[in-house]
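Removed from the display is one protein chain of the complex; every other protein chain stays in position.
What follows is subunit A.
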Amino acid sequence: MDDATKRLLQRLVRRIPTQILRTTLDKWGRLTAAQKQSIDFTQPKWALTERLLAVCEENEWTVKHITELEMIYVIDNPNQGMWYAFQLLDPEDDACSVELTQFKEQFKSHLSELVRPVSVKIKKHTDEAVWIRIAWGDSFSRPNHLKPTYVVHHLQTPYVFVTSLTSKQKPLLSQALVLSTRYQAIKDANLSGRKLTAIRDLLMRQYQQVFPTNYPSPLAERNQTVSNPLIEKEQAQPAANRLQMACEAFGDGVLPQLQSAVYKLETKFRDYTNKTMTEREEPFRCHVKFASTNLLESLRHCASSGIASTPVTPLLSSIPLKGRNYFVITDNGPGPSSQTHQP
């Protein structure tokens, strides 16, 4: 068993928490029943690693097998690392009929034309997501399996989610994706987060959106805790209106968990009591970051409790509406699509 395989397995076992390791190994299915029995999961990690290395030697596993295991782990535990969303633009006529086998072949062949050597593994998950694992090599070295890039794409949608991609690798990946999905271009969707499921749900609108309706909405049936019945009565209608507007802006129920939103301001400084600042030619550059364990939930609560005024300002409601959490705001109003002024 070569060094590379050994190192990869060591790294992987170190990374995976013990309980999850057990289920992942079971799912992988490459251990015999006897081997499974022989592994004591209550041991400390280093002992487990030794045992698994021994089993690896027994079964003559190669890098290929270990990367399989790694992929299973990442697919089942996607909410780690930093994921970035990209959007494919301008579909060709046959973009909507690209099917899995075609995509797999095309992607592998295009990428290997651009980068050699490269190790590509493609797997279709039960929820229609196509997972791609890429280990990059170059003319001097073999594919580096210790720093793979993971890509997730749902066919027939323009969205691609990527983690662990360097700036050098980005144009190569973009090219391969554009050609194999039959689109004309790809751009940064300005959405990032630690949870793949959250940014995916946000872009694919897989959460409970609320729209204005004539017919009684489920929001009305909420049981709210009554603190002071007199205040409650006075505030019932305004509170219901705020809740409706907050939910229309952000959604109802459980919201995708974003961790941050960043606004980059490049606007003129406006405070007439401060002449030095207002007289400057260049715009005032400012970076505003909202951070939270569940940003959309917090913002919705701000709006429904009255901390943020309603109707919700487009600056905040653009996060779910446009599916992005990075905005550049300038004075010029409607401009390039990266600015939030353009609805």
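What we mean here is this: a contact is a pair of C-beta atoms (placed from the backbone, for glycine too) under 8 Å apart; a residue touches a chain by one contact, two chains touch by 3 or more; residues count from 1.
Going forward, contacts and distances are computed from a predicted model.
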Undepicted complex member, UniProt protein name, chosen from "Glutaredoxin-related protein 5, mitochondrial", "Centromere protein O", "VPS33B late endosome and lysosome associated" or "3-methyl-2-oxobutanoate dehydrogenase (2-methylpropanoyl-transferring)": "Centromere protein O"
Would you indicate which residue among A:96, A:254 or A:277 is in contact with the undisplayed chain? A:96
Touching the absent chain when the full complex is considered, from A:62, A:164, A:209 or A:330: A:209
Out of A:157, A:259 or A:330, which touches the unshown chain? A:157
Hidden partner chain, residues of subunit A it touches: 96-97, 99-100, 124, 128, 154-159, 203-205, 209, 211-215, 321, 343
